[in-house]
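I am attaching a structure below and will ask some questions about it afterwards.
Only one protein chain is missing from this complex, and each of the others stays in its spot.
The block that comes next holds chain A.
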């Protein structure tokens, strides 16, 4: 017995309406804005590809795209290596302590990027200086005051925040590896190392597809953490793509131009996601 037509649309109406006014209309509106010199009050004129042309000579925007890409690559590797290691650790037979470890590793994920950013600002600025004073190791001095420490600061913060989240995903895949398979391998003389690489690893490849997709797109879209930890400084040298778009739109009020950046940003994220899914899917079937 299927839905009557009218009831069917009635059930879908509120959600479809929200989707329409929040995503679909703004999307097309945004594409249109990107060809204009919209300033937030009026669309003064249609200027064709002018905004897009200007992007290529906008050094700060290109820099922030590069910075975001570098940040994403390093973070994604860090998060997945740690996340998988944590998952392997807490799925060993360690008793109740496993749950405690899992709880702790996951904790940063519950707290918003703004608060996490401020926590690490304190750690890098005050605690690190404290460690430097105590031990005399100069490595801990002057964090967040230059591009390099700003970059690594953001990476550390983001890896700390996201590893627990990715751990949860790997755990659920690891728990689905049939026990008989591992037992059979052990009886055949496989050691732990072989058990992981030869049995577990091939079976959790789908987890990589999910985890890489989530971490990559989240890393590219980071804003709150960037805002709270470095707010792009010093001198815009740790400004990520999203912050650059935001500032162009709401500080400089060049909304049309900012929207062109946003469209480029959308294209980049979509391309990366599609390529990544293609590659990991292929690996999934190969193994």
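The rule we apply is simple: a residue touches a chain if its C-beta (ideal position, glycine included) is under 8 Å from a C-beta of that chain, and two chains touch if they have at least 3 such contacts; residues count from 1.
Keep in mind that, in the parts below, contacts and distances are computed from a predicted model.
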{"item": "Absent chain [UniProt protein name; select from \"Phosphoribosylformylglycinamidine synthase subunit PurL\", \"Carbohydrate ABC transporter permease\", \"Glycine betaine/proline transport system substrate-binding protein\" or \"Quinol oxidase subunit 4\"]", "value": "\"Carbohydrate ABC transporter permease\""}
{"item": "Touching residue (missing chain; options A:47, A:114, A:177 or A:205)", "value": "A:114"}
{"item": "Touching residue (missing chain; options A:3, A:46, A:197 or A:235)", "value": "A:3"}
{"item": "Residue among A:74, A:182 or A:269 touching the omitted chain", "value": "A:269"}
{"item": "Interface with the undisplayed chain - residues on chain A", "value": "1-4, 7-9, 11-12, 14-16, 18-27, 29-30, 33, 40, 86, 89-90, 92-94, 97, 100-115, 118-120, 122-123, 126-127, 129-131, 134, 160, 165, 168-169, 171-173, 192, 210, 214, 217, 220-221, 223-224, 227-228, 242, 245-246, 249-250, 255, 258-259, 262-263, 265-266, 269-270, 273"}
